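A single protein chain has been removed from this complex, and every other one stays in its place.
By written order: A and B. Residues from 1 in each chain.
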Amino acid sequence: MTDAAISTRKDMSERKLGMLLLLPAAVLLSLIVLYPIATLLFTSLHSVSNANPQAGEQWVGLANYARAFDDDRFWHSLWQTVLYIVITVPGALLMGLGLALLANKPFTIKWPVRLGLLLPWALPLVFCGLIFRWFFEYETGIVNDLLVRLGAEPLRWLSSPTLATIAICITIIWKSSSFMALMLLAGLQSIPKSLYEAAEVDGASKWQQFVEITLPMLRPAIFVALIFRTITAIQTFDIPYAMTGGGPGDATETLAMYIHKTTLDFLDFGYGSTLATLMFLLSLVATSGYLKYTRRSASRSGED
Amino acid sequence: MKLWKTLLTAALGVAFAANVAAQQTTLRIFTGGQQRPDVMRKIADEYTKRNPNVKVEVEVGGATSDAQQQYLSTVLSAKDSVLDLVLIDVIRPAQWAAQGWAEPLDSYLGADKGKILPTYLKAYAEANQVNGKLMALPYFADAQFLYYRKDLLEKYKRPVPKNWDDMIETARIIMDGEKAPQLQGFSTAGAPIEGTVCTYLVPLWGTGSDITKDGKLNLDTPEARQPFQLYGRMKQAGVLPKNVAEIPTDRIRVDFQAGNVVFAQSWGYFWNRVENDTDSKVKGKVGVTILPHDKGGKSATCIGGWQVAVSAYSKNKQEAVKFARYLSSPEVSKMQAIMASHLPVFPSVYKDPEVVKANPWFADALPVVETAKSRPVSAQYPQVSDAVRSNMNAYLAGTKTTDTALNDMKNRLAPLYR
Partner (left out) sequence: MGFNFNRKAVVWFAAIIVAVNGFFPAVWIFLTALKTETELIKSPITYLPQAPTLANFETAFTAQPILRFMWNSFVVASLSTVLCVLVSALAAYALTRLRMPYRNLIMSVLLAVAMFPLISLMVPLFKVMRELGLLNTYLALILPYAVLSLPVCTLVMASFFQDIPPDLEAAAMIDGCTRVQALFKVVIPLSAPGVFTAAILAFVNAWDEFLLALTMMSRVSMRTLSVGITLYQGEFAFPWPLISAALIIAIVPICIIIAIFQERVVGGLTSGGVKG
């Protein structure tokens, strides 16, 4: 048999094997999310009049999307969401990187540090928001307490738009930096010490070592962490919901909160589905940059 | 022969058991965590004693109206038959009627309907009827009251205020006199929650006006500005907590209980906590009365309370309606009043000696509950509520002026009242 024939045979069976290995994932996905997502897209093209829901769903084509375009509240919640993304994704990355580097040091007793690293992750999200809401409370919160002790005035954190946004961002960064740190720590641990030793011998400073060795080796881990932090950031709901309920007015309302309200509170499923689809498109746009990077790096490693 | 006898007995036994089982109905009722599911459990057990073929399972949902709505919206939109009865907030019947979630009870009650409805407090008989159809039966009542520190009023020789400006003045005098930095003059709900709708509506109703008139939006009147202007005056007088826009309902009670509030606008549950909690600093010092009004107006208060609705998707509607009627009876109302201090929906129960003994303040409560008004009745109530509370909250937080807040409210409500 020729070499070409053997390699084609190998390719074919590799393909079959690949399909087989992907089958469980495909089955799970089809079973659980295929129908809901299809329904979502379908519903976004329909509308139910809330004053007369018994009339059923009417086909409205893209009218819901047009409505979103004119909807001030939609644009504001979108803007607020983008704000949270722009602040908390890099913020969490930086803090996570810092925490991971600190946690990577040789401790004699490891577990308190590792536990401290992961505890924010372990705290149920639902309560994270409530606890930090309490921290930022006007009279009984520790943040204002510390401010007063330092001689400053207490601030109305949760009832002024700018301060509330800051408080929410601090909470989100605190919670998600744990996730980032976890991803980065695993990456840090797989960087062989020999590289650092060699660099040390060559006379590189700590900063140079960081920039030339650590960061590049961490790139895949950073990349994965960023993608998921971004997707999650787009869906920011629990923390602002618990801390301000969207207030004051609608100042801190995110797109996810607006979708939640529209779907479960107003029972406007058609418009709610439209907003959800728009959120999906936003996620696509946001991560397309990352995806281009995958293609490049995948082809690069393929050349190995 | 013996074998034959055994088999026959066994077969009869099985048939008998199967028969009994076939007649046995299990009803599932959904209640929120705050509506005293433990008391509901006792009431359900009493019902089963009288109706042995009916078993009742009490399902406990999330504590707040919103949390319950999350669950119910999903399950009922999927037309699920898992629930037979649901305890719903007084603001929900119109929405449930429009969505087709509640089974209209008229045909089940027949002639009894005309007999039962007049025995309820008027506001509840009305709140549960949508377009002439009876969508739910009242379970327990609630309303907002003005709670005050009668010891402080006595100390400064001030009468119980009947209008808002008197209340502000009294609060100011007491605050100046006591010189306690934590003391607040008047506290009410200000966070973007349902209770804040009442914060806007109560002063508005006090002027005799309302959000709608004859089914049309009625916010172009000078009265519509009153609530904002009132709270503006309160802010200037310094009697409101600085973070009023953050205050959720229970915070008012916690502050009052610690002795830090002179006047508070809150619901029925307030009394029992501030009077009976072991760590309450204001035991014996609490007075309760109707909320103030503007000079020349009439006091009004916000109605609350919970109703029993039968799910339109239930597979046991006949039995469910029977149970609902039991839950909404004077006998059960009395049980609730004694076990849970729930305000009764029957005026007659307020005068029952055992009820009065358990809740002496009910005598003061009855006239207030009788004048309680409904929040706007609408199939789209959540949107109405959202428009009102969000703008009231923004005004209290200082991010919108009266004009902006009112305009935004009008703009949001306009499409709902076309």
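By our rule, contacts are C-beta pairs under 8 Å (C-beta built on N, C-alpha and C of every residue); 3 or more make two chains touch, one makes a residue touch a chain.
As the structure is a computational prediction, the values presented were derived from the model and not from experiment.
Peer 1: Can you work out which residue in A:P106, A:G151 or A:G203 touches the chain that's missing from view?
Peer 2: A:P106
Peer 1: Out of A:L62, A:V86, A:A152 or A:A186, point to the residue that touches the absent chain in the complete complex.
Peer 2: A:A186
Peer 1: Spell out the interface residues on subunit B facing the chain that's missing from view.
Peer 2: With respect to the unshown chain, the touching residues of subunit B are 32-35, 59-65, 67, 70-71, 74-75, 77-78, 80, 82, 182, 248-250, 253-255, 257-258, 260, 267, 269, 273, 279-281.
Peer 1: Since one chain has been left out of the picture, which residues of subunit A touch it in the full complex?
Peer 2: Answer for subunit A: residues 11, 14-15, 17-19, 21-22, 24-25, 28-29, 31-33, 35-37, 39-40, 99, 102-107, 110-128, 130-132, 134-135, 139-142, 145, 148-149, 174, 178-179, 182-183, 185-186, 189-190, 192-194, 220-221, 223-224, 227-228, 231, 234-235, 237-238, 256, 259-260, 263-264, 269, 272-273, 275-276, 279-280, 283-284, 287, 291, 294-295, 298, 301, 304 touch the chain left out.
Throughout what follows, only the chains that are shown with their structure count from here on.
Peer 1: So how far apart, in whole Å, are subunit A and subunit B when each is placed at the average of its C-alpha atoms?
Peer 2: Averaging C-alpha atoms per chain gives centres 38 Å apart.
Peer 1: What part of subunit A is in contact with subunit B in the complex they form?
Peer 2: Interface residues on the subunit A side: 50-54, 137-139, 156, 158-161, 244-251, 261, 263-267, 269.
Peer 1: Report the residues of subunit B in contact with subunit A in the complex, numbered from low to high.
Peer 2: The contact residues of subunit B facing subunit A are 66, 69-70, 73-74, 77, 95, 98-100, 182, 191-193, 241-246, 379-380, 382-383, 386, 390-391, 393-394, 396-400, 416.
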